[in-house]
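Rest of the complex left out; these chains stay put.
By written order: A and B. Residues from 1 in each chain.
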């Protein structure tokens, strides 16, 4: 199996971009083990550690891009999440400054209020299928991929934000067993991956899950001619559409967007009438938030 | 056990209001069977039926208010949902006009576009623990209470909207076994209930679940001196806080609001440090949408 180590990778990336040189090339159908750094760029490794933003002003470094042979704009990648393993036996979390707070970010309220939150650095050992939030509290190890996406066609998008290209969606459903469909927008599709979490709640309200460096095993396939507006996911029991907030898309709009994508999917691939699909989704669909910027709609496979 | 039938009720209510006369009085600890009409005011009973908005311009009629002895502003009601049974062996759903569409309502886009959606009236028989979405497709009967709330102190709020007083929250988690805490804002608290659903997906995207007239069995308790900003729910496995959208609260704000309520709850009643609670919620909380206006945060009881 091919491997993309941090050593091979040399430079991690803070944008999903068509301008970075591939660090690995694969053929459709190949499996790869990708080594990824944690979202703190490895700066929080022991109690008391803090982010050094002078040294690294950005967050959420990505491995890749991986060039997929034969992929072109208008195709889709299908990425199977096979396995996610911690590489240093621990994860970490913290409380970001108020200015960072999702929704208040770039909003100088924090500066006006002059409030400082506790730093809250917390190292969480991982062993025997458990993540130790504290000495007393063990959570189940439920690993997931926080950030996965392809290069946009002409943009380079910060790895902190999600969008139609994927990116920092933080869906806990992107875990071993999940199949992720991503739009290809550039030659080779240029897959980025990183930001593994040992555990994460819906909405990731503080903005930092239990972040860990990891080895992520994926299998990469190519679906020629499949044009996607947004990433899709297939789980054991659900098909899933996604959307994200952004200029012109509030969380309300993103929710509707994910539903409309589902309705069109049910019509196009499963032969359901769109209005019947609309009515059926109203009764059986589940909604799951990734972080506060991303949302997904889940339709139970048993009704397909 | 006391009963509040539609016959007793005489007039159903389209607002949650301190101005309606109680139709029943209970002592704390009493159980009641409340008969409720469906959200269409019973106007859709056979295929082809349509809402007659000349006759009844409002939606979502409520039974009650039930006066709870001893309740006053600053107390909380605790309502146990015991049982929800269909009264006519069927439910109904439809596709509301575009103008109604959540988020576009009162927004004359529909009028500008001149679009008309199919009516989509659909009668769904309920039997043997199944709801028949169609002849071919049976869904599990998973009944829930769409609307439950208390009278605001001085306002009369349309039964179509949710708010800090409860109302049309459409949480599928408000099902048999759930314990719902509601703020008391007026003497007797004045409990309203209605809008039973035989099944409903998260976000209730079309705005109409499988709506049914029902008999709802509840047990009503009083928690003196418990002041609530928003309704709370206790489930077998979770404690749940809620919030809703409204002027000054986008869906992003409502999500944060529900989380902050949870953090304060964990601090006040379970002795957790608020910042530790904030960090722990980030790893283990679940978010569940009711309709597109309401959202809940769920914290697993096993970590209390």
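Please note the rule applied: a contact is a pair of C-beta atoms (placed from the backbone, for glycine too) under 8 Å apart; a residue touches a chain by one contact, two chains touch by 3 or more.
None of the values given here were measured: they were computed from a predicted structure.
Trainee: All chains share one sequence here; work out the copy total for the full complex from the 2 shown.
Mentor: 4
Heads up, the rule we're going with is that only the chains that are shown with their structure count from here on.
Trainee: Measuring from the mean C-alpha position of chain A to the mean C-alpha position of chain B, what distance in angstrom results?
Mentor: 33
Trainee: Under the stated contact criterion, what part of chain B meets chain A in this complex?
Mentor: Touching chain A from chain B are residues 93, 95, 103, 117-118, 120, 122, 133, 137, 139, 199-210, 245, 250-253, 255-256, 259, 275, 278-289, 292, 297, 303.
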